[in-house]
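This is the structure I have questions about; it appears just below.
One protein chain omitted, others in place.
Note that the chains take the letters A, B, C and D in the order they are written out, and that residue 1 is the start of every chain.
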Amino acid sequence: MNASLMIVEIAVVLTGLALLMLDLWLPRERRPQLGYLAAGAVAAILVGSFLWNPGTQYAFNNSYVIDPLAMFFKRFFLLTALFVLIMSVDFADRIPVGVSEFYALILFALSGMLFAASTNDFIMLFVSLELITVTFYILTSFQRHRVRALEAGVKYLILGALSTGFTLFGIALIFGTAQSTNFTEILSKAGILDSKLFMLGIFMVLVGLGFKIAAFPFQIWAPDVYQGSPAPVTAFLAVGSKAAGFVLLIRVLFGAVPTLAQNWNELLIVITMVTILYGNLCAIPQRNLKRLLGYSSIGNAGYLLLGVSAANAAGHSAILYHLLGYLFTVIAAFFVISIVTRQAQDEDINVLNGLHHRSPLLAATLALAMISLAGIPPLAGFFGKFLLLRSVVERGGSDPLYWALLGVALFGIVTSFYYYLGVVRAIYWSKDSAADDVPLHVSGIVRFALFACIVGMLFLGIFPNSAVNGATRATAGLSQPAGPAVAAK
Amino acid sequence: MIENLSAWILFLPLIAAAVITLFTRRSPSVSAYISIAAIAISFLLTLGLFFRLGNETALTVPAIKWLSVGNLNVEIGFLVDRLSVLMLLVVTGVGLMIHVYSYGYMHGDKAFSRFFASLSLFTFSMLGIVFATNFFQMFIFWELVGLSSYLLIGYWFEKPSAADACKKAFLTNRIGDFGFLLGIIIIWSLLGSVQFSELQNAITQNKAALGALATVAGVLIFMGAMGKSAQFPLHVWLPDAMEGPTPVSALIHAATMVAAGVYMLVRVFFLYTATPAWPEALSFMEGVTALEIIAWIGGITSLLAALIAVQQNDIKRILAYSTLSQLGYMIMSVGLDGKTAAMYHLTTHAFFKALLFLGAGSVIHAMHHEQDIWQMGALRKRMPRTFWTFLFGTLALAGVWPLSGFYSKDEVFVAAIDGNPVLFGIAVLVALLTTFYMFRLFFVVFYAPEKSEGASHAHESPTVMTGPLIVLAIPTVIAGFFGINHYLSRGDANAHGEHHGFVDLLIGPFGHAPLAAIMGLAAVIFGFAAAYGLYYRAKQDPLPNMMRPVARSMRNRFYFDELYAALINLTHEALAKIATGIDRWIVGGALVKGVQGTTELFGRGLRLAQTGNLQTYAFIFVIGLAVLLFVFFRP
Amino acid sequence: MSGYDIAFYAFSILTLLCGVIVITNRNPVTSAMFLVLTIVCMAGLFVLLRAFFLAAVQILVYAGAVMVLFLFVIMLLDLKEEALRKIRKVRAVIGALAVIAVVGIIINVIWNSVPATTTPTLVGATAPLGRLLFTNFLLPFEILSLLLLVAMLGVILLSKKDLK
Amino acid sequence: MPNLLSFTILFPLIGALAVAGTPASYRFLIRIIAIVTTALSLACGIAVFASFDPNVAGYQFKEALTWVEAIGIQYKVGVDGINVGLVLMGTIVAFAATAMSYLVVERVKEFYLLLLVMIGGILGAFASLDIFFFFFFHELALIPTFIMIGVWGRGANKNYATFNITLYLSAGALITLLGLVALYLTGNPRTFDIEELTRQFSQNAMPLARQQLIFPLLLFGFGILVSLWPFHTWAPLGYGAAPTPTAMLHAGVLKKFGLYGLLRIALPLMPQASQSWVQVIAYLCLGNIIYNGFVAMRQRDLNQLIGNSSVAHMGFIFLGLASLSLVGVTGAVMIMVAHGLLAALSFAISGYFYKEAGTLDMDKMGGFLQRMPFVGSAFLIAAMAGCGLPGFANFVGEAMTLFAAYQSLPLITSFAVWGGLVIAAIYMLRAVRDILHGPLPAEFDRMSDALGWWRKLPFALLFLALLFFGVWPRTLTEKIQPAAQRILEMATAKQPAPTSTAATVAQISSTAPLERTE
Partner (left out) sequence: MNVGLEHYLTVSALLFALGLTGVLIRRNLLIMYMSIELMLNAANLAFVAMSRFTNNLNGQVMVFFIITVAAAEVAVGLALIVALYRKRQTAHVEDLTSMKL
């Protein structure tokens, strides 16, 4: 047992505990500053993680793995949490009590994600998933003076627990049929796919993961919860939680049962299609910004699922790349929304009217984020979608089903222009400006974070080389079985 | 060698137009001088070319390679042979006179420079047609002629009638050009060339080279001429074109441009020597040749126009219909294999019709732009020079021996008598009508008592205007004595060396085709007699009372304009309405807006699932799950 | 039918019956009480499966702690009986179909492809379980401790009376 | 050090950066920056055009830089006879559009910024020899278009127009993208390099099934971008609302991208598919020429009319491509250049009219030639060029396409001749009649002509370029012809003799994914 492999997780958890301790000695008004400490620690861990190159190693009876994929996602989650923490500090005045606990919970959720990245066992999957989920129940309803926050928390709780039930039942079936819960062992078990019960188990695990990534038909919670949660939590939910779902999905589908991923192409395609359609169509008439991003996040889950449907190397790396772009984009968007809604006390698109005059930086950031989400070059979103579509075309061959999937994806992308550009329109060319044209104050560190997001979006879009290489390296270890059609050749 | 200066003949007017447009817009006189100088030099060079040509058939002039892609090779060449030199002389000669005349007629107009620039542009374009060595070049200048005509008709563009007229002229011409271009394309696709010489060789070697499309191609090419020479059924634009300044009517719509159709037909006559081979399915068309169609169109046009002219009251319109009628003669002559006769008549017609128009212009000028002949009268005394020159023009047009018109018309009659007796009959009838309406005009304007204030205060026009009248009157009288027909046909090997004495030429027609000559003169006599009887002292038109419905139809130009308006409404406007309707309601509406609307509707519909009620959410969760399970794990 | 079988059927039917009452009874307190019964019956099934330690934990933690918490909250909130509501037939039918489909398919799959079993010899004694817990499953165990900490924090933050 | 061609693309982008760094209140400076950079770009474009040697096979002014090595994307530019003229035309229109931008008075900085980005994108798209960048640059140009229409557009249904054009063109672009990606995956080894793809597929033809898959995607994707009938409704709508410089650039240059893509990629790489789709293209192009001609006849708004006429003109280009002959394709490229200049000129004029008269309703206008002899004459010229009058480059191109198309498509060509000569003349002359001729309504008494050489320059530049290529078409055709020849040699190739029948059957019936086992 090589516990030193968990150094990142341990560091994060210790930071969280330290925050809880420090809270006791700090006066109330200083406590929000703890967020900077947390952010600093996370930043340090992030930087440190780049100095550490463990290769591929297993620990804890092979239930924990450190490989490039895990490292990629660990860095991804650290970066996400870093931004979320900065956003939280800015948001702290809207948290009436327990600011330091808020930071600590973010860190604990982060540690759950970090574990998820290294999961190589269904038990680990369950436990890390639960750590994330339960933490998010609390984070979601952290502003307990707001009914909406509580309502969102309860909805997330009930549906989350429901999906947990399915996951558990599925793991039970897997455990019974495969006699193991370890991904590597399952991968090496010949003939396990002949067992329908095993497949049912996998299916039910996918229900749980589908819930996390908000894929159809388990997407239904997303809009309400996104709307009700505090902005930093929504951002964390949209990026971190979703990415955790995806890393687990990748690990399960391509690490444990790669052949199934090929055989279930129809299932995956159907889910992908409906998810894309649902997210994008529902978003069209949406006026609430956070809710809009909720639908958008469903749509983006669909796009990411394109890479899963493609079930090939190109698809894997495309998912990673797109997630990376999505990170900067969504974080940027929530930064702006968080700042704008503080003053307006409203989340309707109207609050953006005249933002252009009130804060050109915020306006530009949000506009760029929307353009990137819409998939317009030269921003990150474009190249991500390009890679995803490419992977599907590559897989598709002349199979009409894949072309139908592409058609739906294109339709979704075009439809999404409608509402993303609607936001841009509100920012730049709305007729009536918001009631007050007071310039918005943006603190230095937030300014820095915004710039970082913009640079991230642009850099990924204009110089995607390093990111694509990184994503390719990270997913190189995943099994890449030949597709059934190739085998037939 | 002077033929190498051909390019200057062509480009000098263009340069003049460019210089006027760019630099001398604000000094009208300078503009006029430049324009006149350009055409004068062109005229002199043409004369040089004429003498250089002498007894030779053609001269070789290096061409400009213009476009060469694949098997489409187009050059801007200079075809110098008798036909083109004769035409060049007409264009530059008559043109020079009209330029000079314009200087007087247009004096004081606020866009004087623009007028001369357009005039020079026209001269350039017209010369380009004459010089054309290939269809493509001809089409290019054909279109440019159309443009200059458009600009000149619409010279007074602020007048709605002029603006409408120029549009109508251009569009009607475009219909002809449609056929022309399509014909050219067909010929190119069949024979692989647009060069006249190559095409002529190909057809001479193989009469069936055009195969089944011979007649179709021939008629399509003729459509070009139909437009430019205003042949039935595309004749409607010419009378309206009289909205342009009178010198323009004289130059473009009487002497030169409208003759371009005839020139083109003569130039590409070799095409019509190809024998058509109708495919099996169209065997009933056997024997129908393009020439026959051309001849009939010409005949119909001449008769129709002459009839309409009888009941027109606008001095320029009468002349315009007369022009139509005479063009019909020429076209008919080409159709009856009388291309020399056509060119002959074209030449003489250019002189006397230009003269008549300029004379009319002089009258109009004196009447302060009054054009209704029933407002004039008794101008014989007040405008003697105009009167005399106009008289010569009228006589020549009527075909009175020994004026030029007699000889050329006689040639046409000869061609008709040989070719088609019915058409000959029509030709004679037209000659009668021509004499009648011309003398109607002549008597009413110059003899009958004055009917308005203006007429009694009219004065003779200045020398700059009457000078060209006199100059033009000379060829009007004597052009018949040069044997232009012989000059043209002398190019043929069999006619070479034949020499004609002056007297032979003078009475020649009575010698070799007495019937034609006598019928022609008889028609003149009857026509004159009728006009004299009815109009010599008439204060108003007696004809409408005598034959009401016929006269009304004539006055209303047989309702062609109304007919066409209805036709266009029924076809293009209707189609346009349908297309716009489809665009707005089906393509733009149902499809585009429909797709958008449906998408949004679906969005709104789907969104209803998001009721906010946790139980519904659980429901959807489970139902979705059940469906997926059912589809993928169904027993 | 062996006594084992009889015991199995008895416990199974009891479990399910209690479960039915849990989800149908309109009084929350009754529901909760029957949930406790369900759990106890399940502990019986655990015993039949020779999972003695888990049977004990089930009763102690689940029936003892968790359910008491439930009852406590029900009392605290003073929840009344759920009012009857109009059942939308379409919805009921679809819901029933969906549940039947889900369960039917699961059961169908179970009966069609149940894994080959060996003679059960395993006994869920405390000692081997404990050994496993602190060796192979140390990591999940530690993560769970974190989860409990989180839960604790959460409960305090969500229910502390005065917000300071 | 980038070469001349790269500089052509770079200058506007550098200008964009410079504008971004200039404070918004320095409007004059911003304008100077924009004009100077586009002028420099124009100079580079002219230099490239002038020093282009038509006798050299392959691309000239090539430059390549690796961008994403994992999937082999590189920045690669170069010109051959096909795009050298388009790049030149692009720079001319770009300069003219920038010079016409004085019509925009609000938010000047942002406008010039977007304009310069758009120009850089346009030029990049036409110069790119890498499929990805080809698409990327196009998008880079397209997005500012949408924003400019949305922010600086005019008219009552500006918003509807913006969304319509955005959705429509994005859909087209994405369909194209799919086709391009499929094309990339078909290469063996895979490559985005157009030159390399061309080499590959000229040696081994693409499997037929693959051709039939990719070609329709490209045809309809590009077709939407070029407003191929019946995907045209965005064009009049969008141009009606667009600010003048945007309309000039989009209608003039950017729209040609689809045609260029068809010619550069679809035709040569997928010869059998092209041959089988030719008939369809031909019938659709008739839709453009005749149908949109009719629609244009009914328009009472000048911009709508120009928009529809521009849609109609696209039909001739499609016809030329459908002819699959040297003359036709050369003619098609010729029209692309000519129509670019013409459309830019038309929209510049209509923009000027709008500025002076405040309306583009032809029922209200009249007699403008009296007040503005210069711009009015320019409009007359544009109308004449629009109905195919010789002397302007349009005529040469249209005539060539018609000549060439007749041989394979006689009936369609006959209709096209009617559409080009008669219908076009009807609507163009109606516009001239209604706008320029007739009496001048009293409310337009205060209008003034374009005064000063600076205002006249954009009109004159476009007009002279149109005239230049119309009078000396060989300057262009001689450059186009060898390149068109090379493309046609591939496009008209017959299906290569299969090694064995069974292999072909397998190739066609295989639903194999694009993955190859290497």
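The rule is simple: a residue touches a chain if its C-beta (ideal position, glycine included) is under 8 Å from a C-beta of that chain, and two chains touch if they have at least 3 such contacts.
Quick caveat: nothing in here was measured; it's all calculated off a predicted structure.
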{"item": "Visible contact partners (per top-of-document touch definition) of the missing chain", "value": "A, B, C"}
{"item": "Touching residues (missing chain, whole complex) on chain B", "value": "607-608, 610-615, 618-619, 622"}
{"item": "Where the unshown chain meets chain C, residue by residue", "value": "2, 4-5, 8-9, 12, 15-16, 19-20, 22-23, 28, 31-32, 35, 38-39, 42, 45-46, 49-51, 53-54, 57-58, 61-62, 65-66, 69-70, 73-74, 76-77, 79, 82, 85, 95, 99, 102-103, 106-107, 110-111, 114-115, 117-118, 120-122, 124, 128-129, 132-133, 136-137, 140-141, 144, 147-148, 150-152, 154-155, 158-159"}
{"item": "Contact footprint on chain A, counting only the chain that is left out", "value": "123, 126-127, 130, 134, 137-138, 141, 144, 147-148, 150-155, 157-158, 161-162, 164-166, 168-169, 171-173, 175-176, 179-181, 223-224, 227-228, 286, 291"}
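By definition in this document, only the chains that are shown with their structure count from here on.
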{"item": "Inter-centroid spacing, chain D versus chain A (mean Cα positions, whole Å)", "value": "41"}
{"item": "Where chain A and chain C are represented by their mean Cα positions, the distance between them in whole Å", "value": "31"}
{"item": "For chain C, residues that touch 2 or more chains besides their own", "value": "105, 109, 112"}
{"item": "Shared interface positions of chain B, touching two or more other chains", "value": "623, 625, 629, 633"}
{"item": "Residues on chain B engaged by chain D in the complex (per definition of touch)", "value": "65-72, 136, 139-141, 143-144, 147, 154, 157-158, 160, 162-164, 166-167, 170-171, 174-175, 177-178, 181-182, 185-186, 188-189, 572-573, 575-580, 582-583, 587-588, 591-592, 596"}
{"item": "Residues of chain D defined as touching chain B within the complex", "value": "163-164, 167-168, 230, 232-234, 237, 291-292, 294-295, 297-298, 325-327, 330-331, 367, 369-370, 384, 387, 389-391, 395-396, 399-400, 402-404, 406-407, 413-414, 417-418, 421-423, 425-426, 429-430, 432-433, 436-440, 473-474, 477-478, 480-481"}
{"item": "Sites on chain D touched by chain A in the complex", "value": "66-71, 132, 136, 139-140, 143, 146-147, 150-151, 159, 163, 166-167, 170-171, 174-175, 177-178, 181-182, 184-185, 209-210, 213, 510-515, 517"}
